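Of the protein chains in this complex, all but one are displayed in their positions.
Take a look at subunit A:
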Amino acid sequence: MDIIFKGIKTPKNSYIYDRGRNAILAVSDSEYEELEQLQKGLVKEEDSKVLKKYQNEGFLCPNTVTKIEHPCSGVLGHYLRNHVEKLTLQVTQRCNLRCEYCIYSGNYDNRKHSNLDMSFETAKKAIDLYLCSSGEMEEYFVSFYGGEPLLNLKLIKQCVEYIKSKTVGKRINFAMTTNATLLNDEAVDYLRNEDFGIMVSLDGSKKEHDRHRKFQNGEGSFDLIQKNLKRIKEKNPDFFSKITYNSVMNPDSDYRSVKTYFETDELLNSAEILTNIVESENPGEKVKLSKDYLKIDKFDQLKLYLLMLKKIDEKDVSKLVLIRARYIIRKYQEIIKKAEIGSKCHHNGPCIPGTRRLFVNVQGKLFPCERVSETSSIMQLGNVEEGFEIEKVRKLLNVGKVTEDLCKNCWALLHCNQCIRNADGKDHLSRKLKMLYCPDTKRQAYFILKEICALRELGCTFERI
């Protein structure tokens, strides 16, 4: 049978997700069973009245996907010449911390910490490349990364001056991710004057943070960070209020403590917090978080649903989970369009490499973002001397090709968020590695569709919170 769909059941009702229309159909239990039997081959298509009923309305039609190809493939050149959105400069590979889960710690298939700094020449070439390639953007976005970028504040200042001298009229947004240990008065004054957006890496209370985020001598970094943040709040309250925080959850994290800290701490209780789960050291392997984490997280999700159903207030919901509401609403808005899938399609997940976030490392090599391995040749898009290698970029853009036969018939195609990193085989795109992520991807896709069904049953209108 060449009709791609997936059954979804909530405690109350039955649904069918139709991939051909990216739509969810509310069906009766008997219809659900017949369609299940159809899927198993126990009922013939021509004999199924249920199928005919839905096909007459334009649903559950035969699969039209013949090719896995990213819709921007034909205009990729244009994107790379005119539509690069953000530039991230790795100003240094030095870091004054030795966080145990750092992707540069040697535990991951990536470079390790080093003493390399980006030269101003390399930075200028990267900036020139970005400015030449972003003509269609209304604003410029330039961020600074490391290691710890504040270890090379001198270069950052040079870059900021250079960019300002080369641009007239368009707004320039500067940003930085920092461990906050070097946010002294001089640095803060500068960053404030240039209106930098700052993200601070902070893993929770002292106990949680110092568990992994340590100086090279093994001492925790929490106390110094707190001191710096307090001073910033006192002297520069406006600047302080705009700082955002990134918190990494590890298997041994006490999630309850982390949550409580960010929700109640006097300094940070009104700050915006992003949480991420630590990267697995083995491709395809899920990080096993504690039962306590899972329990608390599920309860927070429940409260989120109650918020979306307008049964409780936003203040009663952990801000660590609020971002998920936006994701659910966005998914719902996609579903209700009931857009027909075309003959050429590609799963979501891969951005247009080099355009969403162009990452330039100290050696002037170009990468799709700071999260890919710098030691992977397949992930390198080019360099600041010669620019983009367009055919390499096109290959990464069409990462779905390595699993084309599977993707063409996969019910979760339109809800798959697999990124090119999942297929990083160092010198090639690896089908085997990519497939390791498929089961979890499908689980997540199924879960969100089920969430939408359940919320809708309960009267959710999916309005923005």
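Criterion: contacts are C-beta pairs under 8 Å (C-beta built on N, C-alpha and C of every residue); 3 or more make two chains touch, one makes a residue touch a chain; residues count from 1.
As a convention for this text, contacts and distances are computed from a predicted model.
Visitor: Can you pick, from "Spore coat protein X", "TIGR04066 family peptide maturation system protein", "ATP-binding cassette domain-containing protein" or "Probable membrane transporter protein", the UniProt name of the chain not shown?
Guide: The record for the missing subunit names the protein "TIGR04066 family peptide maturation system protein".
Visitor: For the full complex, which residue in A:138, A:238, A:313 or A:427 touches the chain that was left out?
Guide: If we include the chain that is not displayed, A:138 is the one touching it.
Visitor: Touching the hidden chain in the complete assembly: which of A:111, A:344, A:401 or A:450 does that?
Guide: Missing-chain contact among the listed residues: A:344.
Visitor: Which of these touches the unseen chain: A:112, A:157 or A:330?
Guide: Considering the complete complex, A:330 is the one touching the chain left out.
Visitor: Where the complex has a chain not shown, which of A:10, A:55, A:82 or A:444 is the residue touching it?
Guide: With A:10, A:55, A:82 or A:444 as choices, the missing chain is touched by A:82.
Visitor: In the complete complex, the non-displayed chain touches which residues of subunit A?
Guide: Against the missing chain, subunit A presents residues 71-72, 74-75, 78-79, 82-83, 85, 131-132, 134-139, 166-171, 326, 330, 333, 342, 344, 356, 464.
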